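A quick write-up on the structure given underneath.
Omission of a single protein chain aside, the complex is shown with its protein chains in their original locations.
Chain nomenclature is as follows: A, B and C, assigned in order of appearance, with residue numbering initiated at 1 for each chain independently.
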Amino acid sequence: MTDVYIIGTDMIRFGRFPDRSVPDIGAEAALLALDDAGLSIGDIQALYCGNLLEANAAVGQRILHLIGQTGIPVVNCANACATGATAFRLGWMDIKSGLHDLVLCVGAEKMGKGLIGSDRKPDGISTEGLLGSNTMPTIFSTLGMEHTRKWGTTLEQFARVSVKNHHHSTLNPKAMYQTETPLEDVLSSEMISYPNTKLMCSVNVDGSAAAVLASEKKVRELGLMGRAVKVRASVMTSDPYTEHDLVLPDFSTCTRLAARQAYEMAGIGPDEVDLVELHDCFATAEILHYENLFLCEEGEAGELIDRMDTYLGGRIPVNVSGGLLSKGHPLGATGIANIYEVTTHLRGEAGRRQVEGARIGLTHVVGLGNACAIHVLEKTD
Amino acid sequence: MTDVYIIGTDMIRFGRFPDRSVPDIGAEAALLALDDAGLSIGDIQALYCGNLLEANAAVGQRILHLIGQTGIPVVNCANACATGATAFRLGWMDIKSGLHDLVLCVGAEKMGKGLIGSDRKPDGISTEGLLGSNTMPTIFSTLGMEHTRKWGTTLEQFARVSVKNHHHSTLNPKAMYQTETPLEDVLSSEMISYPNTKLMCSVNVDGSAAAVLASEKKVRELGLMGRAVKVRASVMTSDPYTEHDLVLPDFSTCTRLAARQAYEMAGIGPDEVDLVELHDCFATAEILHYENLFLCEEGEAGELIDRMDTYLGGRIPVNVSGGLLSKGHPLGATGIANIYEVTTHLRGEAGRRQVEGARIGLTHVVGLGNACAIHVLEKTD
Amino acid sequence: MQSPTPRTVVDFLKYGEDGSLYLEGHRCRDCGAVYFGRRSTCSKCFSRSRMDAVAAPPRGHLYAYTIVHRSFPGVETPFIHAVVDVEGGGALRGTLLGVPPDPDDIEMGMPISITFEDAGQTDREGNRYMTYFFRPA
Partner (left out) sequence: MQSPTPRTVVDFLKYGEDGSLYLEGHRCRDCGAVYFGRRSTCSKCFSRSRMDAVAAPPRGHLYAYTIVHRSFPGVETPFIHAVVDVEGGGALRGTLLGVPPDPDDIEMGMPISITFEDAGQTDREGNRYMTYFFRPA
């Protein structure tokens, strides 16, 4: 099987675009990624499009209607918060299969404001508050408390994740927010669901990101090997049976399964990773994923953030983009945006937030359902 | 690249299941297909799930929650009426890539009653009736009239498609309707959108279908080559730029493009195909696709149906299952259900509607957006 | 007191400087394709930012049609859904008036005049709307 390379990638600055459509912002990211590769839509042989909230509305084809109708195969996919990463992985699989040499992956999303989740009414009455809660913060807060139960993780440790990611975002011009949030501010912001305060919840924003993938042969043919980034591993998992999964979605087991497979496919250990963009949809989630991705021993995630090991300049920088907490979390775009971030570092083009000497990076997303996706990317020489 | 085989496939009888969920009917088809292959969900390495109307609701994972949570990768895809075929193609691509040897593809849909389409309100007023119509019948009826303009196709010729497909359905115990509808009945049923009467519109039903795909190595290892069916071609296209496409969706150009590629990939000509299941969402559509799939010369589709060439027993039987017009059209399931139909004939297991001596079959779906998918299947010896 | 200028039902139906309505097309400087609706990239030849706004002549020819008998609840039927090739390039879909809704009375290719008329509906805020119709020329 051929190796697969990223030869172009970009994202729009995340924000709120009430007057623009999903295909419109998707088209913008697609053109930016094509420009980054020096290609035209006419060169592309297939499109993989990730969008969640208009998943049944042919977003991929509508993007082509805006930038060039070439008749190429289009797949629209949806996988909760792993939607964008799923589109990327399908593009990777396409090239692996030998079907095409050049494909485009786009993720785009326009989010509503407010809480994500639904107030389902089985048999006609609202169960919110009656059978616990159906909101997203509830799930990730309960999982945080599960961690507290096992390892004594403190409110302050969870909160420090937000302090870090908001700090990182001040170095990222494409982040939605770019403001320092000291620990006192994080702790004193509105409590959403204990222990997550408002500043410990990811930001609902609109956004898009795209990547152009190529086979090794095509990269050489185009003379793009210098700036190309190699996909060393692409892994997806769903949630295996575990005791609480059906009442308390278990994002840890599927992440660990994916991480083990990804390290094996890449032929590396966690200690060889230079930077990580992981799924910090809530501050509590980042703590869990330090351990799930084997960045530290079980139960040591609290200490990892206390020691500032995951800051830019630390032992293993995590979410130097600002993460979902500060860069923002447009569901369908997130998985490709974190691939853009890691690629930018591996190219040495990340400016003030550059992780010095980065050679290998890992991206991780995991969504309710569950769908987990991990990619390991490597600098080429 | 390995060849890819269908080693298990089945569908539920299409109908209306108000008390069952989409994952529930999807799980039933999945288990039926696994039974057909003699496998357990524990043997499956990846799941590709097609569903349109709950495309953002993790249908694939919810199916696994019902039949076995093994942690395998799950992709949920949506591509209008090509949704099921897209899931099938992704499974095919997965095995082609060498990633896995055994994957499951499921399509499931629960449809509302009534017209599909939306009454969009740009700037606040309803445009239905004001700027023409936004219903699905409108599109396919206008395309029928375009054919009439070019080739003089008559109302009766369009109607004969419905007579044929309803006739075929009387031989298919899994069809929603199994009733003869003589020409007078078709013509005298309620006019929906000229020239399509109610009996010339596909049936909104609930349904599900599934297929297990395997690499050649795995088929041999399992000793299943006898009943296995080989995927000779898998092709998808979107709508290339054509003059009217943005105001009158052009399902012909993308179908012709896909058909040419499919015949080339399979290394056969249209004359080598023994049966076809094509996208008869409306009677007018089937007429167009006779020509688009090169089953006859341009402009001769009307004569083809007049001569009864596409009847069971005719030169090239089309939609012997009863088609979308009579078997029913649960959007996400349709693309896999027509693969089930052709597979059943290639296995010689189609009972009263068996196309005698069938060795090669072709399936076609095309959905608004556009997304077209064609698969060419071949009997193994 | 004067009533405010009605809005238009689609963004490419615009008021000119003299207050009269026209259809705004976008013509690709490279390949000549004409689109109705905002757009910066050409879907046919992919060239970017080479779109010239043009006022389309309000006439064309009937390309294809259907007679809609069943529509969404509350919509009066039958009516004629038509696709018209606009003179000078581009195509529009809309409602054809001034002809009986009968295939015997509708001729493919017939010359069409595009007229600008009150939509006969107001939105929730009470705004009036102008729309376009097709009529035999």
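Criterion: a contact is a pair of C-beta atoms (placed from the backbone, for glycine too) under 8 Å apart; a residue touches a chain by one contact, two chains touch by 3 or more.
Fair warning: this is a prediction, and the values are worked out from it, not measured in the lab.
Taking the complete complex into account, which shown chains does the hidden chain touch?
Touched by the chain not displayed, across the whole complex: A, B.
May I ask which residue of B:4, B:25 or B:41 touches the chain that does not appear here?
B:41
Of A:132, A:313 or A:351, which one is in contact with the hidden chain?
Only one of A:132, A:313 or A:351 touches the chain omitted from view, namely A:132.
Take the complete complex as the reference. Which residues in subunit A touch the chain that isn't displayed?
115, 117, 119, 122-135, 137-138, 141-146, 149, 190-195, 241, 243-244, 246-248
Contact with the hidden chain only, please: which subunit B residues?
Per the touch rule, subunit B residues meeting the hidden chain are 27, 31, 40-42, 64-69.
Just so it is clear, only the chains that are shown with their structure count from here on.
From the C-alpha centres, identify the chain that is farthest from subunit C.
Max centre-to-centre separation from subunit C belongs to A.
So how far apart, in whole Å, are subunit A and subunit C when each is placed at the average of its C-alpha atoms?
43
Return the residues of subunit A touching two or more other chains; collapse runs of consecutive numbers into ranges.
Within subunit A, the residues that touch at least two other chains are 64-65, 68-69.
Taking each residue of subunit C in turn, which ones touch at least two of the other chains?
43-44
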